[in-house]
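One protein chain is absent from this view; the other protein chains keep their places.
By letter and in written order, the chains are A and B; residue numbering begins at 1 in each of them.
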Amino acid sequence: MVREFKQSLLIALWFVFLTFPLMVVRVNTIENIVVWRWENILWVAIGAFLLSYCWRYMLARRRQQSKKAEEGIDTRGPLQAALDNVQLRNRAMAVLLVLAVIFPLVFDTYQTNIMVTALIFVVLGLGLNIGVGLAGLLDLGYVAFFGVGAYTYAILNANFDLGFWIVLPIGGVLGCLFGVVLGFPILRLRGDYLAIVTLGFGMIFKVVMENWETLSKGPSGIANIDRPGLFGLEMTLAQSTVYIYYIMIALVVLTIIVTNRLKNSRVGRAWIALREDEIACVAMGIDMARTKLSAYALGAFWAGMVGVLFAAKTTFINPAGFTFMQSAIILSIVVLGGMGSILGVILGAFILVLLPEYLRAFSEYRMLVFGAAMTLMMIFRPQGLISNLRQIYQYKGSKEKAAHDG
Amino acid sequence: MTDKKHKLLEVKGLTMDFGGLRAVDSVSLTVHEGEIAALIGPNGAGKTTFFNCVTGIYTPTSGDILLHPKGLATRRLNGLKPNKVTEMGLARTFQNIRLFSGMTVLENVMIGRHCRTYSGIFRSIIRNRSVREEEQEIVETSYRLLEKVGLEKFVNEFARNLPYGAQRRLEIARALATDPLLLLLDEPAAGMNPYETSELDQLICRISEEEQIAILLIEHDMKLVMKISNPIFVMEYGKKIAQGSPLEIRDNPKVIEAYLGEEVDA
């Protein structure tokens, strides 16, 4: 007890030292003013002291859990256990779908709009999850494919007057195509190199869009993009928002079905195996390049498609909307929700989009918290909020006694 | 007797250099159909490197690796990617176990079926009848293989939670799932207790008999090698120094010298 207290005291002292110049002094070299914020010392000290206790407790818990897992004891929480129950899960899904359908009838345009944003991030998260969560390919420039989709619609709409529904698949295919072209040379790189190169792609996309004025109108962006049409009907802004909302719901459902089926297929298993051990994977006869490329390009496809919808929703896009921060947010959705877990990613997207939206005070600290959350998740809950649900297989076996095993 | 058998794998003058180091020096050996061949030698003799060359993980500096599937044209394996080699009919296990630890035991074996099945992305999304049938075939085959190696009770466990000996057997089941002509086992008995080892040698013999699969194994456990394999190839410092039946190997002075201090007699 005394030892822990002393230790925490020392930690608090260390953090006071560490944060002193940045938290206490605020210097403005333009107007030559120094502000001393002495009170921050107190906050840092108290915070560090308390957090050090939490930290120790969590580390101890982590050790216990891993010991339990080794002994084969069930360490699932009650939520996880409930989700593993197929019947319960299907019912919950049905309820959620009904709630989603009636949402715009109950809430106003503003709320619906926020929901659309959340749904866009759901699809982005699920798309990125294919690469990062399933195949273990860390992509830090995912937002570029989103941008490809958005700019595809903006440019085709502005120059050729093409409608939303025609461009929607084009955006997806173009995203996918970019994924293949970019992925082809780089996918044989080791995981961490891949991360940096994809980060580069994200930045290259932004810089090219900023400078290629004739194509993208540069930093000022493209405005007055058409909203999705419905048989040429005139729609008010509110109606149009609701319409986009339903398109988005359909897109989310489609994404869930497709990714879920892929995950539990021959292709999806190969992705997961690749994530687990590349060498064993190729030794089992799996073509590494092709498998990686398919995961990467498929992720890009969803980003491209939802990019088209994003452009149609906001009616204005510019390069500043496609920065590394966006990629980082999408990545934190996947990490927070649970890599490889579809339900987890959906939950992650809602938390990360809606929390800053409804807790205005929080929105300033949003990236600070996301960053810390990424590290904390990796240390204390690498499987995410909801870990991957297990596929259940039915088998007969060669002996008759095994008939009721499944 | 041996001469009449069909040659399956023929390695001629295989050499592998790492920078200035010659890890495998002009090694030739032949494995015939139905054989359980063994590759032995002291630590660092180049046995695993030899395996890695044959299975395509390394590209050998020179030499030929030929596979003669019965009734089909001969295939040259060097320079092929590992997955192609596996498709051709060579499957392997690893010295330091490389299972997909976050997947279940059954799923590990199912991965082995990958190169013998066909459903691609689009068909997996549509999931029509033929895809579902193929999927079920994968599950059934994998389950039967687990029964064969005696792991059916672990079927839904995570691979990482298996006891050590079981992990080794799972690697064998996973390799078998690729329908190999030749199975390469890299120290399958390493770290096993005597009971597990004797179970393993029965398993290897059973695979060889029931499945008509030739086996080439690297092993340190001399008892196991002498009991089940014939022929035996001996490597030292990258070179093959002897080959022959267990009796011949046991009395070979070169082998005794190489193993000085280690127990040779069974």
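Heads up, the rule we're going with is that contacts are C-beta pairs under 8 Å (C-beta built on N, C-alpha and C of every residue); 3 or more make two chains touch, one makes a residue touch a chain.
Quick note on the criterion: contacts and distances are computed from a predicted model.
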{"item": "Among \"Circadian clock KaiB family protein\", \"Branched-chain amino acid ABC transporter permease LivH\", \"Methanol dehydrogenase\" or \"Hydrolase TatD\", the UniProt name of the subunit that does not appear here", "value": "\"Branched-chain amino acid ABC transporter permease LivH\""}
{"item": "Candidates A:22, A:54, A:105 or A:361 - the one touching the absent chain", "value": "A:22"}
{"item": "Selected from A:83, A:140 or A:225 as touching the chain missing from the view", "value": "A:140"}
{"item": "Hidden-chain contact residue, picked from the options A:9, A:41, A:170 or A:373", "value": "A:373"}
{"item": "Candidate in contact with the missing chain, chosen from B:30, B:52, B:178 or B:229", "value": "B:52"}
{"item": "Omitted-chain contact residue, chosen from A:195, A:242 or A:284", "value": "A:195"}
{"item": "Interface with the unshown chain - residue positions in chain A", "value": "14, 17-19, 21-23, 25-30, 32-34, 59, 132, 136, 138, 140, 185-186, 189-193, 195-197, 199-201, 203-204, 207-208, 211, 279, 324, 328, 331-332, 335, 364-365, 367-368, 370-376, 378-379, 382"}
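Here, only the chains that are shown with their structure count from here on.
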{"item": "Distance between the centres, which are taken as Cα means, of chain B and chain A, whole angstrom", "value": "41"}
{"item": "Contacting residues of chain A [partner chain B, same complex]", "value": "69-70, 72, 258, 261-262, 265-270, 272-273, 275-277, 279-288, 294, 298, 390-391, 393-399, 402, 405"}
{"item": "Residue ranges of chain B touching chain A (in the complex, touch as defined)", "value": "55-57, 81-83, 86-87, 91-92, 94, 98-104, 106-107, 110-117, 119-121, 124-125, 127, 131, 134-136, 138-140, 142-144, 147, 152, 155-157, 161, 174-175, 177-178"}
